[in-house]
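Every protein chain but one is kept in place in this view of the complex.
Our next item is subunit A:
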């Protein structure tokens, strides 16, 4: 069984739950940006949670199945040519599934029963866009190999999910270099706008600059997903799935792991706020 990529959409990559544990080599976690949507897509087709699936940014993907198979689409609200989101969809041989442009949220997940069976790199099939690890980004004409169907069958027809919040708020805990800023709590009172310069590496935010209390150079240090790193411009960058494993600008706060899924759905131009966890 193969899935043919008729159109890749705006930006589509193969993802799984990533390759944690190699940061001392410079290899980051990577994997699905919205991990809860990713896991749900797999569960809806009877796959184990970590089977490789597609992460589709903003939609536009068109797939054609070579044999009968079951897929599921979760994450951003995206019009579908067949079936609906958050439930299994059966595709017949030669049948296409088209994703429209996402109307809210940014990233959809398309799981296929059996998982995408590309060779793992360092134990993962995730595409690390910074580290250039894993399969290349999906392009038109690509034939994605699908693994054997798991024993388990899909058990639900629909897993309704709450709509994404119109005014997202991300919970933070203090970061290691909070004391490098004159008024670190300004992070919590500012309404930031998501810059179009955002991607899987980091979400760049615009808003008033955070003022530094210290101006010396910080020796590079390891950071975790969710780190809010502040370069000298004073505008924070939220390190996401493919963030660098070390950074040399101070981290003022860290977004809660559970809220990174919501952060993954932020659209450029949207506003976002932070509150203490």
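Operating definition for what follows: a residue touches a chain if its C-beta (ideal position, glycine included) is under 8 Å from a C-beta of that chain, and two chains touch if they have at least 3 such contacts; residues count from 1.
The rule is simple: contacts and distances are computed from a predicted model.
Enquirer: UniProt names the one chain left off this complex as which of "Binding-protein-dependent transporters inner membrane component", "Multisubunit sodium/proton antiporter, MrpC subunit", "Nitrogenase" or "Allophanate hydrolase subunit 1"?
Expert: "Allophanate hydrolase subunit 1"
Enquirer: Would you mind spotting which of A:175, A:207 or A:236 touches the chain that isn't drawn?
Expert: Of the listed residues, the one touching the omitted chain is A:175.
Enquirer: Determine which one of A:38, A:109, A:249 or A:274 touches the chain that has been left out.
Expert: A:249
Enquirer: Extract the touching residues of subunit A with respect to the undisplayed chain.
Expert: Counting only subunit A, the missing chain is touched by 20-21, 23-28, 121-122, 128, 130-133, 173-178, 197, 201-202, 217, 219-224, 226-227, 231-233, 244-249, 251, 254-257.
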